[in-house]
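A short worksheet on the structure shown next.
Of the protein chains in this complex, one is absent; all others appear in place.
Per-chain residue numbering starts at 1, and chain names A, B and C are given in the order in which the chains are listed.
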Amino acid sequence: MRTSEEYTSDLEKMEENVWVGGEKTSRTNELFQPGINVINLTFEMAQEPEYEDIFTAKSHLREEKINRFTHIPQTQEDLMKKQKMIRLGAQRAGGCIQRCMGLDAIIALSFVTKDIDDEYDTEYYDRFTDYLEEYQKKDLAAACAQTDVKGDRSKRPHEQEDPDLYLRVVEENGDGIVVKGAKHEITMAAYADEIIVIPTRAMAEGDEDYAVSFAVPGDHENVRHIARPARYRKRKGEKAPIAEKGVAESVIIFDRTFIPRERVFMCKEREFARMLALGFANSHRHSYTGCKPAVSDILAGASALAAECNNIERASHVREKISEIIGNAELSYAAGIASAVEGTETPSGTYFPNPIYANVGRRLMGEEIYNEYSNLTEIAGGQMVTLPYEEDFINEETGEDLRKYMRRNPNISSEDQHKAFRFLEDIGASSMATWYQIAGVHGGGSPIMETITLMAEYDTEAKKNLAKYLAGINENLEQDTKFGADVTVSR
Amino acid sequence: MRTSEEYTSDLEKMEENVWVGGEKTSRTNELFQPGINVINLTFEMAQEPEYEDIFTAKSHLREEKINRFTHIPQTQEDLMKKQKMIRLGAQRAGGCIQRCMGLDAIIALSFVTKDIDDEYDTEYYDRFTDYLEEYQKKDLAAACAQTDVKGDRSKRPHEQEDPDLYLRVVEENGDGIVVKGAKHEITMAAYADEIIVIPTRAMAEGDEDYAVSFAVPGDHENVRHIARPARYRKRKGEKAPIAEKGVAESVIIFDRTFIPRERVFMCKEREFARMLALGFANSHRHSYTGCKPAVSDILAGASALAAECNNIERASHVREKISEIIGNAELSYAAGIASAVEGTETPSGTYFPNPIYANVGRRLMGEEIYNEYSNLTEIAGGQMVTLPYEEDFINEETGEDLRKYMRRNPNISSEDQHKAFRFLEDIGASSMATWYQIAGVHGGGSPIMETITLMAEYDTEAKKNLAKYLAGINENLEQDTKFGADVTVSR
Amino acid sequence: MRTSEEYTSDLEKMEENVWVGGEKTSRTNELFQPGINVINLTFEMAQEPEYEDIFTAKSHLREEKINRFTHIPQTQEDLMKKQKMIRLGAQRAGGCIQRCMGLDAIIALSFVTKDIDDEYDTEYYDRFTDYLEEYQKKDLAAACAQTDVKGDRSKRPHEQEDPDLYLRVVEENGDGIVVKGAKHEITMAAYADEIIVIPTRAMAEGDEDYAVSFAVPGDHENVRHIARPARYRKRKGEKAPIAEKGVAESVIIFDRTFIPRERVFMCKEREFARMLALGFANSHRHSYTGCKPAVSDILAGASALAAECNNIERASHVREKISEIIGNAELSYAAGIASAVEGTETPSGTYFPNPIYANVGRRLMGEEIYNEYSNLTEIAGGQMVTLPYEEDFINEETGEDLRKYMRRNPNISSEDQHKAFRFLEDIGASSMATWYQIAGVHGGGSPIMETITLMAEYDTEAKKNLAKYLAGINENLEQDTKFGADVTVSR
Partner (left out) sequence: MRTSEEYTSDLEKMEENVWVGGEKTSRTNELFQPGINVINLTFEMAQEPEYEDIFTAKSHLREEKINRFTHIPQTQEDLMKKQKMIRLGAQRAGGCIQRCMGLDAIIALSFVTKDIDDEYDTEYYDRFTDYLEEYQKKDLAAACAQTDVKGDRSKRPHEQEDPDLYLRVVEENGDGIVVKGAKHEITMAAYADEIIVIPTRAMAEGDEDYAVSFAVPGDHENVRHIARPARYRKRKGEKAPIAEKGVAESVIIFDRTFIPRERVFMCKEREFARMLALGFANSHRHSYTGCKPAVSDILAGASALAAECNNIERASHVREKISEIIGNAELSYAAGIASAVEGTETPSGTYFPNPIYANVGRRLMGEEIYNEYSNLTEIAGGQMVTLPYEEDFINEETGEDLRKYMRRNPNISSEDQHKAFRFLEDIGASSMATWYQIAGVHGGGSPIMETITLMAEYDTEAKKNLAKYLAGINENLEQDTKFGADVTVSR
């Protein structure tokens, strides 16, 4: 397994094909350091003995210990450990642990390539397995490039005025394929070893060229990243783990990029595009039942800390508001557990989470994220946005004033009060806070996407039949005794 | 295992100690038939081969097949099957399956009696085990009489002006004890074989006489029931399973009632009252993650049926509203699964569901039940309350008018439209509908009780420590890697 | 002005053309008495000196004092008094005051007939004014028959398989017209003097025959009512005003009914159908900003009464829940005031409420009604559905038990506790409660209808232009300084 130092050293060796702030730059630009600090945790926690069982796994390919962020779940237990790993990692990261993007991409490819081969006698599964072996051995971190820029939302890929608004195959030969287009909103791409490309949606007739999947190194020829980093405010005085964390999204331009054959995992099999898109999405929504509870853990903890600072921990409306956040976290986490327990084994051996539970668990968090911030705000008060700048605490004269007058709970030192409210400002009143709000709604699919997935897979007819039986319209009732437990991802 | 016929025949043999509508009456009064019809399902489904695995179990006492409604869970799987049995039974019953009341009472007693014995060298566990053996052998159905009338809510039991406002021990001798007081809102008591009494709350110093638990036959000497039956409207024309179902609650008066020693399971061990009260409540909240999803299944099915009648099934806001009900059902059911998966084995061997998940799952349903009726109403429209009486459909002249003008979706016959809207009237616009609304909030504990239980058991401090670590206040973070999985019921 | 006795005597004189429970019956059948009791209040309160200013007005036609339920608003103040009258009447009625149905119908006709005449040189306005003069002089109570049975909701009137599924003109001659079809869900029709018919929606090309409006006496030839009465439970012991109130809806069959010319107010002018439909709907939604707050007043009062009975009035979550109900009531009432203040004078002189505010005020109540019941339930507890029958309080033996054990707040007598909980059962746990829930959503238009009306009339483009100005896309900003104050009903 790689160490975080080796990961940084690998990033340093990569070609410069990343732009940010109008300039081409290296991957170790300090703008990316907050994101790199998050990925580092995934290497570091795998080395910590108390996390060994959770953050590492035995590869089903090679019987070796690997980082669980590269492991394809083979059992219910694997799914539960993956979920737990993500919650623990995200707690430590102060939010999004990022690296599950690549993990969910390889999980989806691990069974969809098998299904395509079974239908078309292609060789994607073996290619992918070779790739996976390398992925596990080198302990790679990949971004999953799914979201196309999509142009006019009312038109399908092949109907767009500009045919490049979805990524597409423009040439194909024995050695490989040439692709053109762009993916955007791609988290961690600027500091990922690899980019794994999958389709963003189901593809209809006419969309064949857009049904494409492959993997390339992040610095592959004719690939350009335009990165948009985001971070908490840099500290001038007191240090805090939260202040060292961040993220970056990229627009990735594929400018007639050649993809060698051994890295191509789908090429124009359009009727499998939905399965691959949803295979990733549903696996990722199961990941969200790990990370979103962690975000809520932090918001609940921040609220409890604010209540302690304000000496209002016992007030019943404060406890009620905190318990709402906790309830969301545990309901979503429970949905993840149920999704694992009611998962299914695919023909490839990959154990896949139940999509009904993954979708209801993820949707809840998208619906509740802004309410959780509202609860935090009610408890923490206005000081999150009115706290004077750090420099005014450092300045001798004003610092003395502030230490005298900012004191609240007399059992907490002025210094800890300041640290607490600086943290609350970061968590609740920074542009990074809005990143979490918006990612809470849209990351991994917005509530409306989960409703669509849910209603597509759910057996609503069985409920209607129950009503018809009770109403005396149908005489017999054939009850569904599995409650959706055998649902999996369909084409 | 008993049959439903044997159950009725047993009810017929009981002494008349039930009052309703100002008169003393037998247990087979037709006012109770709708409730008896529900209990009958628990006997009948246990005889159906396709439900054998779910509705029956092997007793841990006698290695015999028993009705699962009398079985003490010994494993995770038992807990999941209990939850599934309740959902399936409640679907068939068109709502509350009732018999889990007694089941959750024996579950709570099965481990709390052991804990008391371990502390005080009493013999409650053996007494209870004898009772349980009889309970399983005779396939008994018990009401759990927990809720005291409670008088002034701002005072503890021993502080009430009238000391009888909580049930209490007034005499004690070698043969047994004498109790006085009343329990109210006791579901199914009027047609239960047995009444199992447990405390309603934690008992403080001074409340010793109120810490009492025992079981008596429903027609025990010096016990009186004042019953309040509720049912769907009786049909005059079209038959429908829903219209045959109902329930009854009782005020049960214990008028200096003698309880023989072998039926006494707690007597004045006040510091175990909380454990027994919560042992029942939390087990019962786990049951609710089975039955409340069934209520939502029916509401979702009724909504879908109404949408079909109105020919608006494809409308996006209709699908959205139905998917909200479904989401609630599956989130709560998922919480029940997680509660089973993260359950714990007690010293007695009883496998107990995780209370965090049971409480968040139950709470969700209490918070959402009125919203679900609101969704049904939005889809079904006003006709639920404006549908002419059945007689006007039967009357030749007006019947013809109504058949002509009540037709909506042209693919559905007038007769089925009528059945559907008659059913919708029952489900959404009857006094029985309000029973489900109110039981949805209060049955098994209202949202505020679940919040209190949750906040008592949940490790909020761990979340605050996470915040302090991220804020730089605490240097190290000791992460809770179990997320409350080892929580159980404490005294 | 009529007295309630005269009203009853007028009802007695009417032809029997009402069916209920399979039989033809008179209008003074005791099934209708609860509804009649409500209408009586509108006559009685107009005679009470302290309500004179609110419940009576000076007619703009005859300079005489008339019952305000027959008055066409001529000023802002008239609109505010109408709203206040409805809230006061509805408080006294324990809910829906019913008679505003006819009032809003004559208001809509008072200006739409003028607009049709202005366009087509017809003589509807004069006809209607003659009718109005009679209406005011005789102090009539009319039902407004708007809602057609509508058949397949996905088709327009003229597209239905059966052309009678919307009411239509089937013949037309110098003396009048002949109509066929049915209206349903028509509140108070069974005990109304008059039926005023208006279209249910905008009419498109091809729908001309369906654009029809007229008024007939309730017992007009070839008109049949199939009534569906609803009431609170009849009391066997304690009397209570709430228990004397109720309502009835009718399906009204027009079986080739002849309408004399002088009673026809629209005939095939299809492009004015929307204006008449919405003219009624928006005026009625303004009425709802009076009656829905009254329903909330009752729910808030019931909640406060329950809190007093339970001795939990000071608990902060109880106060919070009550204040939510109060907030809804006052926000909706405020919207009604604003709707009056920002109303407009139509060419006919009728002062018409601003539809933006009327719609947002009405919508709020539709969205919140179930939440208000949920709040009541949280405070009142389960006893609303478990209270033993009245007879068991009357029975000597059980009555004594119940008086002893039902006591809660020691400052409230057992008798008042019983009255309070009997009332709470009526308000929160009866089929009449569901009537209020469903009417709260759908009466006068459901939230989705108000959203549609709102978005049709609201100047969303002005908001978008504001955004474009702030974004630097548009250089200049022309601000709307009226905020929709000049919106009225358009065709």
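Quick note on the criterion: a contact is a pair of C-beta atoms (placed from the backbone, for glycine too) under 8 Å apart; a residue touches a chain by one contact, two chains touch by 3 or more.
Every value quoted in this text rests on a predicted model; they were computed, and no experiment measured them.
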**Identified contact with the non-displayed chain, of A:P217, A:G349 or A:P388** = A:P388
**Request:** Quick one: say which of C:R27, C:H71, C:K84 or C:R127 touches the chain that got left out.
**Result:** C:K84
**Asked** Taking the entire complex into account, which one of A:L61, A:A204, A:I312 or A:M455 touches the absent chain?
**Response** A:I312
**Item:** Sole residue of A:I66, A:I106 or A:A227 that reaches the chain not shown, by the stated touch rule
**Value:** A:A227
**Request:** For chain C, enumerate the residues touching the unshown chain of the complex.
**Result:** 50-51, 54, 84, 87-88, 91-92, 94, 238-243, 293, 297-298, 300-302, 304-305, 308, 319-320, 322-323, 326-327, 330-331, 333-335, 337-339, 341-342, 356-357, 360-361, 363-364, 416, 419-420, 422-423, 451, 454-455, 458, 460-461, 463-473, 477, 479, 481, 483-484
**Prompt:** List the chain B residues touching the unshown chain?
**Reply:** 316-317, 320
**Request:** Quickly run down the residues of chain A that touch the omitted chain.
**Result:** 19-23, 149-154, 161-162, 164-165, 182, 184-185, 224, 226-228, 230, 249, 251, 253, 310-312, 317, 369-371, 373-374, 377-378, 381-389, 391-392, 394-395, 397-398, 401-402, 404-410, 428-431, 433-435, 437-439, 441-443, 446-448
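Keep in mind that, in the parts below, only the chains that are shown with their structure count from here on.
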**Request:** Pick the chain whose C-alpha centre of mass, unweighted, sits closest to the average of all protein C-alpha coordinates shown.
**Result:** B
**Prompt:** Going by the average position of its CA atoms, which chain sits the greatest distance from chain A?
**Reply:** C
**Asked** If you average the Cα atoms of chain B and of chain C to get two centres, how far apart are those centres in Å?
**Response** 39
**Message:** Just the number, please: Cα centre separation of chain A and chain C in whole Å.
**Reply:** 51
**Message:** Touching at least two other chains at once: which residues of chain B meet that condition?
**Reply:** none
